[in-house]
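Have a look at this one.
Removed: one protein chain of the complex. Kept in place: all other protein chains.
Then we have chain A:
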Amino acid sequence: MIGCFGRRYDMLDNIHFVLLVSRQGKVRLTKWYSPYAQKERSKVIRELSGVILNRGPKLCNFVEWRGYKVVYKRYASLYFCMCIDQEDNELEVLEIIHHYVEILDRYFGSVCELDLIFNFHKAYYILDELLIAGELQESSKKTVARIISAQDQLVEVAKEEASSISNIIAQATK
């Protein structure tokens, strides 16, 4: 397995991973742009949520961690965290986080933690439109919203087809 130290030399990533953690320490979303083994992932989450959840409200939004920087911001009961390299721009990442939250907000209509809990895959798809290979790819909220709804439409059409009675009968008699 590839260790999580020294890995950055062969990976070209701006953002290494994205974490959403609730105030109670429950994980709501994880996205890894660098290869971390499953065990490491759990370790990273545990370590970081320990550090970040314990920070007071008036402190800065950056944490140094294992030679990286983790930029986090709290929105209501959720902490959005992104891990970047030392040389990356912390304020830019804060803006990306804010951007993501705004898009979620627009998509769900004043987003809350429950929306993300029950639509966790949607949160992923939106994130995928925002970042590719750990790089920001789309800075327009409108475009992201349009792309996501177009894709949702595609899925809906397919779903109706699949759940039609004739389809089920075809399955059963196969």
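Basically, contacts are C-beta pairs under 8 Å (C-beta built on N, C-alpha and C of every residue); 3 or more make two chains touch, one makes a residue touch a chain; residues count from 1.
One rule holds in what follows: contacts and distances are computed from a predicted model.
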Undisplayed chain, where the name is taken from the UniProt record, one of "beta-ketoacyl-[acyl-carrier-protein] synthase III", "AP-3 complex subunit delta", "RecA family profile 1 domain-containing protein" or "Iron-sulfur cluster assembly enzyme ISCU": "AP-3 complex subunit delta"
Which of A:63, A:112 or A:145 contacts the chain that the document leaves out: A:63
Chain A, residues in touch with the chain not shown (by the definition above): 1-2, 6, 9-14, 27-30, 32-33, 35, 37-38, 41-42, 45, 56, 58-64, 87, 89-92, 94-95, 117-118, 120-121, 124-125, 128, 132-133, 135-140, 143, 147, 150-151, 154-155, 158-159, 161-162, 168, 171-172, 174
